[in-house]
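A single protein chain has been removed from this complex, and every other one stays in its place.
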Amino acid sequence: MPITRHEPSAILSDVVEANGFVFTAGVVADDATLDAKGQTEQILKEVDRLLGLCGTDKSRIVSATIWVTDIRNREKLNEAWSAWTGGKNLPARACVEAKLADPRLLVEIAVIAAKG
Amino acid sequence: MPITRHEPSAILSDVVEANGFVFTAGVVADDATLDAKGQTEQILKEVDRLLGLCGTDKSRIVSATIWVTDIRNREKLNEAWSAWTGGKNLPARACVEAKLADPRLLVEIAVIAAKG
Partner (left out) sequence: MPITRHEPSAILSDVVEANGFVFTAGVVADDATLDAKGQTEQILKEVDRLLGLCGTDKSRIVSATIWVTDIRNREKLNEAWSAWTGGKNLPARACVEAKLADPRLLVEIAVIAAKG
């Protein structure tokens, strides 16, 4: 069973395919000056792109893990999240608080999707 | 390959089936006034219910991620956990500290199970 790794950097691949599943890395915003909603919008756009590299899309996400640096940002996160999901094909999700690699980053999201 | 999503709320599905696996959301206690042991008991009862919706059960859990708001509650968590597992069919598990959505919540658990 082959494994396909997309966009390897020095330490990780952005997204990996194996056995009918797709695993993204923890995605953070490019622009760390945005607020939690803006960062989430950037992240979800990048998740779309990564899933597209694997021939799947957000309608096939099965599980999402979300880290926020301040749990009070959950509401802003959810605004961007709900606009993105449109309330359809909702994955299982866990959202907890954690500090991230850069103190300006407010949100990080990793997803597991089924292949298309 | 179909994906089955159970009990979608506004932002997530409680449990999702795909490709022979079942993914639960991060489950928290209904009654946030309970102590860590009581909350864990409620969570594990809910995990049983969610797995049942997918035709599988706790004997087929492969991986569990547990967040506790105070790592010192790990012992109380483990009391409820061990009573529930009965020491059988134990999944891989990671347990770390994280703040959760409501400050009264002490424990959150997400599991991945194989279908029955």
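Letters A and B name the chains as they come in the text, with residue numbers starting at 1 for each one.
Note that in this section contacts are C-beta pairs under 8 Å (C-beta built on N, C-alpha and C of every residue); 3 or more make two chains touch, one makes a residue touch a chain.
All of these numbers come straight from a predicted model, not from anything done at the bench.
Listed for chain A, the residues touching the missing chain in the whole complex are 1, 3, 5, 8-16, 18-19, 21, 23-26, 65, 67, 98-101, 108, 110, 112.
Residues of chain B in contact with the chain left out of this view: 19-21, 60, 62-65, 71, 74, 78, 81-82, 85, 87, 89-98, 112, 114-115.
In this section, only the chains that are shown with their structure count from here on.
Each chain gets a centre from the mean of its Cα atoms; for chain A and chain B, those two points are 21 Å apart.
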